[in-house]
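Rest of the complex left out; these chains stay put.
A, B and C label the chains in the order they appear, each numbered from 1.
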Amino acid sequence: MKLLLVNPNTTASMTERLGASARAVAAPGTEIVAVNPAMGPVSIEGYYDEAFSVPGLLEEIGRGERNGCAGSIVACFDDTGLDAARTIANGPVIGICEAAMHAASLISTGFSVVTTLPRSVRIIEDLALRYGMERRCLRVRAANVAVLDLEHGGPEPREKLLREVERARDEDGAEVVVLGCAGMTDLVNWVAEQAGIQVIDGVTAAVKLLEGLVGLGFRTSKLGAYASPLAKPYTGDFARFAPGDPAGG
Amino acid sequence: MKLLLVNPNTTASMTERLGASARAVAAPGTEIVAVNPAMGPVSIEGYYDEAFSVPGLLEEIGRGERNGCAGSIVACFDDTGLDAARTIANGPVIGICEAAMHAASLISTGFSVVTTLPRSVRIIEDLALRYGMERRCLRVRAANVAVLDLEHGGPEPREKLLREVERARDEDGAEVVVLGCAGMTDLVNWVAEQAGIQVIDGVTAAVKLLEGLVGLGFRTSKLGAYASPLAKPYTGDFARFAPGDPAGG
Amino acid sequence: MKLLLVNPNTTASMTERLGASARAVAAPGTEIVAVNPAMGPVSIEGYYDEAFSVPGLLEEIGRGERNGCAGSIVACFDDTGLDAARTIANGPVIGICEAAMHAASLISTGFSVVTTLPRSVRIIEDLALRYGMERRCLRVRAANVAVLDLEHGGPEPREKLLREVERARDEDGAEVVVLGCAGMTDLVNWVAEQAGIQVIDGVTAAVKLLEGLVGLGFRTSKLGAYASPLAKPYTGDFARFAPGDPAGG
């Protein structure tokens, strides 16, 4: 099966890293198509960046399905544009925060999330509430690291991250820890070893959950909130995104 | 004071109607600036339309503040882009669903919402949860009317709407009813009279709540989730939306 | 419009201060009638004081409406007697805790409350739950200051209050802070400046919310829990409070 992974920011080097992580866990028959939009923010830190990542993300979701992808991953921990993506996808679409939280809840009775910046804490808390994880998610913590600092590396960001994972383990009573940023995908094993606790990365979790959903033949339900967009004109720069007849698309 | 009302869809005739409703309740010293984006969907029905209304909405929020608006209203009942708008606004920003639900909760112990299409029901239920209104909001109902059918009129849409308001009153035990679409703003009085129950329109509710918040000197807090966007490049068509130095902007 | 502000305790000097605060934010055409009951406790600290403030409060609500007040404020942070007041009021009635929490939730994603005594903490937590603010209200804190010590002044109470506001900002991650006692209305600006965070006072918030509700023509719904009291005899000292025919009253 062919699965689409969309990094909703426009930093191609991060897309490559996410693709590599995804491929490392994909089943033999699974092909990972890792892309990012041509337009939008170079990293997603807060609601404003999110807003400008969604149109490009949706374009990639549509293109991916037309190119034969059987399911899609939104690879930003804010699960940016996930609901909109589901309305235009026939296959299942999964967010990496969603995937990581579901996985965490299946192997523990409580987990904490460690993300990058304080401004993302409430966003993730709100996702936890929407996903019904508000009791299992013991705390969302920020390591105070910018997304692209993870990209460009150096030892300091990972040390900060490790420190916060240890606090989650010791102060929150977390039984596993979820890393709350796609850009941390490389650090999972190192952090897990250092902190002596299982650490969950949303990118790899999403690949396996999605392989499962596609393997079962599930599609995004069109019977309610995820009904296909109604045909109507869009004006100005967005005219080309106007939904056509869903039966045709 | 000057207040911005953004209709996030691009149907100018609806913007005019919303502006007129807003002005009808505005205080003597309040000037309402009613605008809509140049790009985006002609109506917002579901998550996909929402996604493409937000960039234009945010552009209008920014322009409005630069032009001296002290506060802003997002005039779509999905409260589209509300969180993102708050990150770039210094003044308060309020959504019409939020405004209507808050108002309803102050004059009753339980209300129902009547919106347009079934696909919007879960969106509004999720907003109710986020706003803490999940116990006060007894039910979200769809009248099965398209947004632009309200615009273009004829008696049938309003009859369908009335029927559903009556059901809310009789079956849900609603003490007041909230109309769940900006485009219903004209019908409030007619429906209220016909159904013999107070009916709340989010557009007018938002104007008065916003006058209050601005009158008190409140600003959107920048201490957490609504911190100003970080300066960073945006690529492609969205390059012009890249946040600059928030201290400067 | 004429708005009633009832300080439910019998300390006239506090009533005057509350009235002054209210008038400072009232719109040009708004007249504030600030009163307190003739009977009852000199301050409200806990459930017992609350109970004996309500009959006098209700008497004032009734008199205020007969004298042409279009809406009423219950100016004790416990929102004492608010539900009962709504049953006899035709206009909207708002509590200052309710007003402050609603306002806080419109300009932030999370707030803390700082009140006077530890015995009031659970009362306010219960109000937060009733108002659907249990997720937005991060913590209710007590500054360990008696209500009338705020009245009689001296620097110590305000220093204690400031200390707790700073803890709310630093430890709770509060984006704004709500002052949890009507008697703190004078201290809002000083505390906000000292602590460098927006501070919300329920008295002023209630004035503006109420101006809005009255401006929209809303009345307390009589269709359910706030139905007018049924005509029946009251015995003993309370005979004069017996409800008459609501259609007449």
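FYI, a contact is a pair of C-beta atoms (placed from the backbone, for glycine too) under 8 Å apart; a residue touches a chain by one contact, two chains touch by 3 or more.
Source: prediction; values computed, not measured.
**Student:** With 3 chains in place and all of them the same protein, how many does the whole complex in this file have?
**Tutor:** 6
As a convention for this text, only the chains that are shown with their structure count from here on.
**Student:** So which chain is the furthest away from subunit C, centre to centre on CA atoms?
**Tutor:** Farthest chain from subunit C, going by C-alpha centroids: A.
**Student:** Can you tell me the C-alpha superposition angle of subunit B onto subunit C, nearest 5°?
**Tutor:** Answer in degrees: 180, to the nearest 5.
**Student:** Taking the mean of the C-alpha atoms as each chain's centre, how many Å separate subunit B from subunit C?
**Tutor:** Centre-to-centre distance between subunit B and subunit C: 28 Å.
**Student:** On a C-alpha centroid basis, what's the spacing between subunit A and subunit C, in Å?
**Tutor:** Centre-to-centre distance between subunit A and subunit C: 44 Å.
**Student:** Which subunit A residues touch at least two other chains?
**Tutor:** Residues 118, 121-122, 129.
**Student:** Which part of subunit B faces subunit C closely enough to touch in the complex?
**Tutor:** Residue list for subunit B touching subunit C: 25, 27-29, 92, 94, 98, 102-103, 105-110, 131-136, 169, 173-176, 197-198, 200, 204-205, 208-209, 211-213, 215-216, 218-221, 223-226.
**Student:** Using the touch definition up top, name the residues of subunit A that touch subunit B in the complex.
**Tutor:** 10, 37-43, 45-52, 54-56, 58, 81, 83-84, 86-88, 118-119, 121-123, 126, 129-130, 146, 224-227, 229-230, 232-239, 241-243
**Student:** Taking the complex as given, what residues does subunit C use to touch subunit A?
**Tutor:** Residues 109-110, 135, 173 of subunit C touch subunit A in their complex.
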